[in-house]
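Below: the structure, in structure tokens.
Every protein chain of the complex appears in place save one, which is left out.
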Amino acid sequence: MNYALLVLAPPGSASRAALGFARAACARGHHLQRVFFLDRGVENGLGTAVAPQGERDLPAQWAELASEQGVELVLCVSSAIRRGLLDATEAKRHEKAAPTIAPGFTIGGLGLLVEASADCERLLTFGEGR
Amino acid sequence: MSTPTPRLLLVTRSAPYGASLARSALDTALAAAAFDRAPGLLFLGEGVLQLLPAQDAAASQTRNHGKVLDSLPLYDVSQLYVDATALTHYGLQAMALPAAAQLVDAAAIRALLEGCEQILSF
Partner (left out) sequence: MILHTLSAAPDTPAFQHCLAQLQAADALLLMGNGVYAALVGAPAGQALGKACANLYVLDDDARTAGVAAQLGAGVTPVDFDGFVALSERYQRQIAWY
């Protein structure tokens, strides 16, 4: 089946679950077209974050999934730039020193979430619980 | 229910000015409508607080959530559902709702969840 995921959760339990789900979906032979990171979910794509010792480097693990399975990792542009997540284009446009998103991620509009929702048979949301 | 159940249902459960989730839900609704996938929007629990009239965001220099809500019908987001239990919970039974809004009880909410094809939960 075609899958797409919406990740609203910042790095933590729910985003780890999204990553685990994404890996397992690919392992079960599903096609995971796109993971769309929105709101605080974009923080999963912060390339300058340093994982504490003994904790998983989430951006690196997402990037690994992207390169192995061809999954698109899209950070919502408006959520991203207000949080300082910039690709080369956005860094230049807003006159910031350097891009800050992690390898494997791209920045795009909400239309990419809508497009994925129209194309997929399963769409799951991951938000961080209280 | 008087209108057909939308294929894509967005559930919004946050008040408008704390975290940005409520805003992200509206942005998603507008984007979906722009791509001809006008969604239904269900205001559940705390989410009904987004509908309070006379929001004045000037004081906090932030985007006026109420104004964005008012603009939804212009972009064909006209299937709005409001949790009646939550209105009562906040003492807002008498609050004027957007013209397109329908009050929904637990059973009607269930019908919405079952009738759509996809749910995004904010």
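As written, the chains take the letters A and B, and residue 1 is the first residue of each chain.
Basically, a contact is a pair of C-beta atoms (placed from the backbone, for glycine too) under 8 Å apart; a residue touches a chain by one contact, two chains touch by 3 or more.
Everything quoted here is computed from the prediction, not taken from an experiment.
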item: Hidden-chain contact residue, picked from the options B:13, B:37 or B:65; value: B:13
item: Residues in chain A touching the chain absent from view; value: 1, 3, 9, 13-14, 16-17, 20-21, 23-25, 27-28, 30, 121-130
item: Touching residues on chain B - with respect to the absent chain; value: 11, 13, 44-46, 106, 109-110, 113-114, 116-119, 121
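Here, only the chains that are shown with their structure count from here on.
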item: Centre-to-centre distance between chain B and chain A (centres being mean Cα positions), rounded to whole Å; value: 25
item: Chain B partner contacts - residues on chain A that touch it in the complex; value: 6, 8, 38-40, 76, 78-79, 109-111, 113-115, 117-118, 123, 125, 127
item: Contact footprint of chain A on chain B as seen in their complex; value: 8, 19-21, 24, 27-28, 31-32, 34-35, 37, 118-122
